[in-house]
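The block underneath contains the structure these notes are about, expressed in structure tokens.
Moving on to chain A:
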Amino acid sequence: MNDRLRTARLVGVGVLALVLFNFPMLAMFDTDALVAGVPVLWAYLFGVWVIVIALLAWIARSR
Partner candidate 1 sequence: MIDLRVIVVVSVAYLGLLFAIAYYGDRRADRHRSIIANGYVYALSLGVYATSWTYYGSVGRAASTGVGFLPIYLGATIMAALWWLVLRKIIRICKQNRITSLADFAAARYGKSALLGGLVTVVAVVGIVPYIALQLKAISNSFTVLRGEPPAVAGAADPPLLTDTALYVALLLAAFTIVFGTRKIDAAERHEGMVAAVAFESLVKLIAFLAVGFYVCYAMFDGLGDLFGIARADPDLSQLLVLGGFEEYRSWFWLTVLSMLAVLLLPRQWQVAVVENVDERHIRTATWVFPLYLLLINVFVLPIAIAGLTSFAPGTVNPDAFVLALPLAQQRADLTLLVFVGGLSAATGMVVVETIALATMVSNSLLLPVLLRRENALAEHRDLGRSILRIRRITIVGLLLLGYAYFRMAGESLELVAIGLISFAAVSQFAPAILGGLYWRGATRRGAIWGLVAGFVVWAYTLPLPSLARAGLLPASFVDGGPFGIEMLAPYALFGVTGLDEVTHSMMWSMLVNLGLFVGLSLTGRQDPAEHVTASIFIDGMGKLDSSTEARLWRGSATVCQLEVLLARFLGPDGAHSALLAHAERTGADVSPDAAAEAGLVAHVEALLSGAVGSASARFVVASVVDEEPLAVDEVLQILDETSQVLAYSRALETKSLQLQAATTELRAANERLQELDRLKDEFVSTVSHELRTPLTSIRAFSEILSDNPDLEVAERSEYLQIIVAETERLTRLINQVLDLSKLESGGAEWRVEDVDLDDVVATSVQASAQLFRERQVSLEVVADPLRPAPFVRADRDRLVQVLLNLLSNAVKFCPPETGHVEVTSHPDGDWIQVDVRDNGPGVAESDRAVIFDKFRQGGDTRVARPSGTGLGLPISREIVEYLGGRLWVESIPGEGAVFSFTLPIAEGAH
Partner candidate 2 sequence: MPSKVLIVDDEPNIVVSLQFLMKKAGFVTSVARDGEEALGAVAEFRPDLVLLDVMMPKRDGYEVCQELRASGWTDLKIVLLTAKGRETEVAKGLAIGADAYVTKPFSTTDLVDTVTRLLAGEGG
């Protein structure tokens, strides 16, 4: 992957993360219900976090 594309994709993931980690996405998952034994909000945040890390790893490691 060329440098320009890699940079653009990484910045894209950063913007995506900023949106997903904030209002209004946050409010959609802000309930005290449990899903599979863990709180919905906690599961959402850590889930998105894992996805973001996976995307970063994929973009940063690809040749």
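Note that a residue touches a chain if its C-beta (ideal position, glycine included) is under 8 Å from a C-beta of that chain, and two chains touch if they have at least 3 such contacts; residues count from 1.
The candidate set was assembled so that all candidates are chains of the complex that A comes from, given by their letters.
Fair warning: this is a prediction, and the values are worked out from it, not measured in the lab.
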Problem set entry | Direct contact with chain A in this complex, candidates 1 or 2 | 1
Exercise. In their shared complex, at which residues does chain A touch candidate 1?
Worked result: 6-7, 10-11, 13-14, 17-18, 21-23, 26-27, 30-32, 34, 36-39, 41-42, 45-46, 49-50, 52-53, 56-57, 60-61
